[in-house]
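Note that one protein chain is taken out, while the other chains of the complex remain in position.
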Amino acid sequence: MSAQATASHIGTTAPASNLLLAMDGVTVDFDGFKALNGFSLTLDRGTLRVLIGPNGAGKSTLCDTIIGRVRATSGRVIFKDQDITHLPEHEIVRRGICRKFQTPGVLPGLSVVDNLMIAAKRDRRWWSSFRHGVAAEEKARVADILETIGLADRAAAPAGQLAHGEKQWLEIGMVVATRADLLLLDEPTAGMGPAETSQTATLIRRLVGQHTVLVIDHDMSFLEQLDARVTVMHQGQFLKEGSVAAIRADADVAAVYLGRAKENTHHV
Amino acid sequence: MSEPLLTLTGAATSYGQSQVLWDIDMAVPAGGAVALIGRNGVGKTTLLKTIIGAQRLTAGRMTFQGRDVSALGPHQRARAGIGYVPQGRHIFPHLTVRENLETGLSALAGRGGGAMKAGVPDHIFDLFPKLAQIINRKGGVLSGGEQQQLAIGRALAGQPSLLLLDEPTEGIQPSVVQQIEDALRRIRADLGVTVLIVEQYLDFAWSFADSYRVMQRGRIIRAGSTREETAAEVAHLVNI
Amino acid sequence: MGEWPLIAGQIFNGFSVASLYVLAALGLALSFGLMRVINMAHGEMLMLGGYLAYLTLQVVPGPLGILAAMPVAFLGAAAVGAVLETTLIKRLSARPLDTLLATWGVSLILQQAARNIFGAIGVDVRAPQWLNHAYTVQSGLLEGLTIPATRLFILAVAFAVMGALSLLLARTRIGLLVRAVNQDRGMAAAAGINVRAVDLSVFCLGTGIAGLAGVVLALLGPVTPNVGQSYVVPAFLVVVLGGLGSLKGTAIASLIVGLFSALVQILVDVSLAQVLLLLFVIGFIQFRPQGVVAVRSRALDA
Amino acid sequence: WAADTVKVGVLQSLTGTMAISEVTVKNAEILAIEEINASGGVLGKKIEPVVEDGASDPAIFAQKATKLVQDGGVVTVFGGWTSASRKAMLPVFQKLKSLLWYPVQFEGNECSPNIMYSGAQPNQQILPALTWAVEKGYKSYFLIGSDYVFPRTANLILKKHIDADKLKVAGEEYVPLGGTDFSAVIAKVQAAKPDIIFSTLNGDSNVSFFKQMAAAGLPSAKLPVMSFSIGEQEAVAMGPSLVEGSYAAWNYFQSLDGAANKKFVAAYQAKFGAGAAVTDPMVHGYVDVYAWKAAVEKAGSFDPEKVRAAAVALDYLDTAMGKVKFAANQSLVQTGYIGQLDPTGQFKIIWQSKGTIDPDPYDPLVFPGKKCPAS
Partner (left out) sequence: MDMSMRKETPLSGGLAGVTLGRPMALTLPVVVLAALAPWLVSAYELNLLARFLAMALLAMGLVLVWGQGGVLSLGQGVFFGLGGYAIAMHMKLAALADGDLPDFMVWSGLDALPWWWVPFKSPLVAILGVVLVPGALAALFSWAVFRRRVGGVYFALITQALALAFATLLISQQPSTGGFNGLTDFQTVMGLELGTPAAAHGLYWLTLALVVGVFVALRALMASRYGLLLRAIRDGENRIRFLGYDPTPFKVVAFTIGAVLAGLAGALFTLHAGVVSPALVGVVPSIEMVIWVAVGGRNSLAGAIAGTLAVNLAKDGVSSAFPDLWLYALGLVFVLVVTLLPGGLAGLVADAGATGWGKRLKTLIIGEAK
């Protein structure tokens, strides 16, 4: 797989300060149930961060809050030194955040390539959609990504006809195509086999540097391959942070998350 | 082994114009556990959908408990004793956990007895204690792991003799993966349910199932016993 | 007689109009909320109810005819609903906009059929004597306020239907199955639910209620081939205002619409009141787009 | 064959909301044509009616009028019901220099040389009703109408005359066409306590109105209602018992005496069923055909211009509705009647104007100084 090509096309502006995202005491209250409870997190530019935690810990809710799908009951989300807590979703995305959903969210009636073209379009204001032609750079990027995600031969197929795993790949491709500074990947490997999983890990590692990436996943072997700093959440709150090895060794994490001490590798 | 619980002979299906499954022959023995493995997009989900009746057979036939069920609709097959845990879980988002479980009772219709009136059997909460804690929450707001447990619980509420599981550990935290794996073993052992499971991870597949089928491009290209071959011997077929 | 009886009278009229809307809209809310079917022929189910009332009164004249007509109309309209569902609606499941267009065609056909069968000019259905009187306040602040018995009767019927329906949906498994089918058909079938049977019964229930409503509406209005058309647009507005197929929402929205138009009519005439009502609904959407009663979901496309 | 026939257009709504009423007028017009054909035709030619559907849509009326005159080669057209349809057809007839015979009472305020208006002008229907009510001693009037042109104009005229007579307008209310909710209107009636209601409600709204009045404890026996749009057909449809005792003003009632009427009713019922109701607009449509025949014969030509000139010069015709003739302003000179509904759906004639009334398209009190150019 040729992720270099993709990576080389992803341009970002030179960092002004190193801090990209800061969540500051964010609480999300669903009728009394606090899915996030005073949660804080900072992400530096160009870094990779892994977020784990038990089912229901609030990881997806965290992404929802950053992207504006769910609104913080209290606390703030700061992105590139600006408060984005209350911006409309599309505004947040335009500032440079893109998210892959836990259940793949592709546009089922559009072809694979059209899905990517829409994601790749730089100027997302409505009037610019009347402008003629497609930038050569966008075209090239879409072609690259199509190769990378292995769907080149299905480019014209409606996205709705893809199998689950293929949809996952397409959505990853779409997120990458946006060239957002911050990529939120919610369980990118769910439904993938071991081979695809390590391909994904390779891809993500290549993205880092140009992008800041937050990965959520439950597959410890996948996280191992990513080899990044890990934040552990529990019941909407921060639990631990550290290297993969440190987290694995941690008794608290074992208690709430990993279970019976031994690691969970189904790997061949 | 005696009469198989489920057989497929020359089964084929397609989505509209495009055929997805070709010439599937398979027999699942009663009380057994079969693992279905293969890369993304080879048709594993489609095969399960065909068995539950959500996809129509375009060729071949299917029997269940010795009866030809090829012409039956999904709800009739569910009532005959096939339980289904789909990929992506498909929880009813606006129903509570209890109500989701109760929908599973529908599969008991026509099987007599007061089972349907008796409500959701307790052993489901023994298997998945978490469900009892969130019994009144809406399905749509549950986390992935909670939903997966609920989906299995819902299938069990219909007291199936065959359980179809489509990647049941996808997106589940490790400790719960273990719980689910344990639960599945108990389902086999204590409830005597036959299992057909789609699983991408071979070591669980090997520790759980008695036999395996490898799929490629809509066909079963290899069948064998997990007792006679190691996962490593089969892995290359899956990882191409 | 001063201002007070007029205002009090209009508040009562608001409730009365609301009860008509509830009856007209409940069936719609059912089939839309639970099956995503927009039944434009719903008005013709009301019409059918009116004609069945007429026929029943031919057979059972006298004071109790109207009571006999209600179950007859319910069953008759439900039967027509069954035919409609099995021949047409089931082919269009989950395409609400298409059901809207197709059932509009059905409504044209049913209207013309009524014209050919019963004649274009309508038939005579009258309130029985025991309903044809009014209670008048004789003294006090509200002196002169008149409450027609017919309208009280309709209020009672509306309450009874609402009550029965919510009991049915809340207390029996039917409600559960219906909601499951609505949320995920494929999964519902795989869980052992006979989705076709559920669809059929919901749709028939909706049209049946419309038929029953038609009897009641005939007490205050005409029974003609195109009578349904005059109720169906406001009934849909009630459904929009009420929120997705929620019975509670439908009831509250009916009340809002009823009271709004009754009170506005103290100041402006009916034509203008209609325009104001639409503006009100658009205004309402601005701060409560999900309708009166919202259903929350995490699904991407909720 | 073609040489022996002359084509005339019959243009009414056969579909849409107006079809109920207009189909009966079409029937009456066809009946007249058939009768004339059976007795030898006009100027030795058989009349060939070309029927078109106006579909209750003014634009379609204009379209079909053009079709009839321009492509269909008809020498004249009988048709129209709503003022909207007539107004839409007017320019067509003017441009194509043809002639339309319009059979329904209307609000006046119009005289085109290309239209023969046989339906009543306001002074031939509305004002006679007021005259009758004043004679009866009613002092306080509540005006209720459907919200469109005819009721608005009729009430404008009524109000001026009621004021001029030093009587009281207790209220004026409108509901949208086809409206079914009268709760607010009735509340206002109850508050205003009028002596009589003058109703220009149209179509189905009447049913709702009478039912809701009865429910509110105000049947016609308690509070009289004078209607301007309820004829025999509507009365039967509503159930005569509902409207029994209420009044109506027309220029024709089925119950009218006279041999010509007996003959017409018998002929109509022979063709369209024994119970078929016969109404004012139907008779006007029927009379129009005979008046056209008389004018053609007087002119000795089918040329619309000559027929028009001959029509206004005709003497009184003896018709089902009594003696009528066309005035110089091309409207019909006719008698006004007040009827009261009996339980069978027929009207008992309780009052009639003193002799025929000359048509007056512009009410002198409301539109002082306006006159038809022709008169």
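Which chain is which? They are A, B, C and D, in the order written, and residues in each are numbered from 1.
Convention: a residue touches a chain if its C-beta (ideal position, glycine included) is under 8 Å from a C-beta of that chain, and two chains touch if they have at least 3 such contacts.
The model shown is predicted, which means the values in this text are computed figures rather than measured ones.
Although it is not drawn, the missing chain touches A, C, D when the whole complex is taken into account. Screening A:62, A:142 or A:201 against the full complex identifies A:142 as the residue touching the chain left out. Checked against the hidden chain, the listed residues D:67, D:306 or D:323 yield one contact partner: D:67. Shown as candidates are C:55, C:92, C:149 or C:266; the residue that touches the absent chain is C:92.
Listed residues A:48, A:84, A:113 or A:203: the one in touch with the omitted chain is A:113. Touching the omitted chain from subunit D are residues 14-15, 19, 51-53, 55-59, 62-64, 66-67, 70-71, 82-84, 87-88, 90-92, 95, 107, 109-110, 147-149, 152-153, 156, 174, 176-177, 366-367. One chain of the complex is left out; on subunit C, the residues touching it are 32, 36, 38, 88, 91-92, 96-98, 100-102, 104-109, 111-112, 115-116, 229, 233-234, 236-237, 239-240, 269, 271-272, 274-275, 277-278, 281-282, 285-286, 289, 300-301. Annotation for subunit A: contacts to the undisplayed chain at residues 67, 69, 88-91, 93-94, 98-99, 101, 105-111, 113-114, 117-119, 121, 124, 126, 129-134, 139, 142-143, 155-156, 158, 174, 178.
We take it that only the chains that are shown with their structure count from here on.
Chain C has the C-alpha centroid lying closest to the overall centroid of all protein C-alpha atoms shown.
If you average the CA atoms of subunit A and of subunit C, the two centres end up 48 Å from each other. With each centre defined as the average position of its C-alpha atoms, the distance from subunit C to subunit D rounds to 37 Å.
Once the centre of each chain is set as its mean CA position, subunit A and subunit B turn out to be 30 Å apart. Looking at subunit C, no residue sits in touch with two or more other chains. Looking at subunit D, no residue sits in touch with two or more other chains. Contacts from subunit D toward subunit C in the complex involve residues 17, 19-20, 23, 147, 173-176, 178-181, 183-185, 187-188, 190-191, 193, 204, 207-208, 211-212, 214-217, 233-234, 236-239, 241-242. Put simply, subunit A touches subunit B in their complex at residues 30, 52-57, 60, 102-103, 161-166, 168, 187, 190-196, 218, 220, 256-260, 263-268.
Those residues of subunit B lying in contact with subunit A across their complex are 15, 18, 39-42, 45, 87-88, 141-146, 167, 170-179, 200-204, 231-232, 235, 238-239.
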